[in-house]
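Complex shown without one protein chain; remaining protein chains in place.
After this line comes chain A, so read on.
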Amino acid sequence: MKILVAVKRVIDYNVKVRVKPDQSDVDLANVKMALNPFCEIAVEEAVRLKEAGTADEVVVVSIGPKAVQEQLRTALALGADRAIQVETDDMPDSLSAAKILKGVVEKEGPDMVILGKQSIDSDNNQTGQMLGALTGMPQGTFASKVEVGDGFVNVTREIDGGLQTVKLNLPAIVTTDLRLNEPRYASLPNIMKAKRKPLETTSPDELGVEVKRTIKLLKVETPAERSAGVKVADVDELVDKLKNEAKVL
């Protein structure tokens, strides 16, 4: 079977984000960028399914300017077979991204689409589910386990109270949670090999999608900082403060 993995280029998760002085957005100038951690888990899961003989081809796709090729090469180094860049300088919202991915799905005809549950920049947690609705595919979101059967996949999902398992007919959508797997590090030979793997470029136009944004970003602020409080000397003082000052006991 064929697996399509959608990946996003985001700020590296170790970088502390700074808000621009004019509050128009966060400052991404000269900031280290990386593959979104949840997308990395998605690539890893697809590659493992290929290594297990369940999948025969892993295709990665990313939407964005030329710079996203860097993340596509990373995914290829992790074991994906080929890559597609949907080139656009506009930042599509989740719905536009899902429409673009639907176009790619129609062209590629994958049996499974794996995406990260959310990107660590906008934290929307929408694209996989929207792609499900647009393509009519069933979805297993926040996956912590994926077991492929004959024509179906069982997905164990992390839900608020514990775990839930759903059975989905293929083709299906899976979005990854943190504990699905631990992504490997790309080896140097694989990084070299990735440079020769095919990377094709298309555009939203070619896929018949208009990139839109109906949610306007008006302002970005730094959250109210908590300031350090007081140090207490011992347990007695702590209990006293909690009872009589903070009144939370």
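Assume a residue touches a chain if its C-beta (ideal position, glycine included) is under 8 Å from a C-beta of that chain, and two chains touch if they have at least 3 such contacts; residues count from 1.
In this section, contacts and distances are computed from a predicted model.
Considering only "Zinc transport system permease protein", "YeeE/YedE family protein", "Tricarboxylate transporter" or "Electron transfer flavoprotein subunit alpha", the record for the omitted chain gives "Electron transfer flavoprotein subunit alpha", by its UniProt protein name.
Summary of contacts with the chain left out: across A:Ala29, A:Leu188 or A:Ala228, the touching residue is A:Ala228.
Set against the missing chain, the residues A:Leu178, A:Ile191 or A:Leu207 yield one that touches it, A:Leu178.
The missing chain, though absent from the display, is touched by one residue of A:Ala98, A:Met112, A:Ala194 or A:Val209; that residue is A:Ala98. Remark: the residues of chain A touching the chain excluded from display are 11, 16-17, 19, 26, 93-95, 98, 120-134, 136-139, 141-142, 154, 157-169, 172, 178-179, 213-223, 226, 228-232, 234-236, 238-239, 241-242, 246, 248-249.
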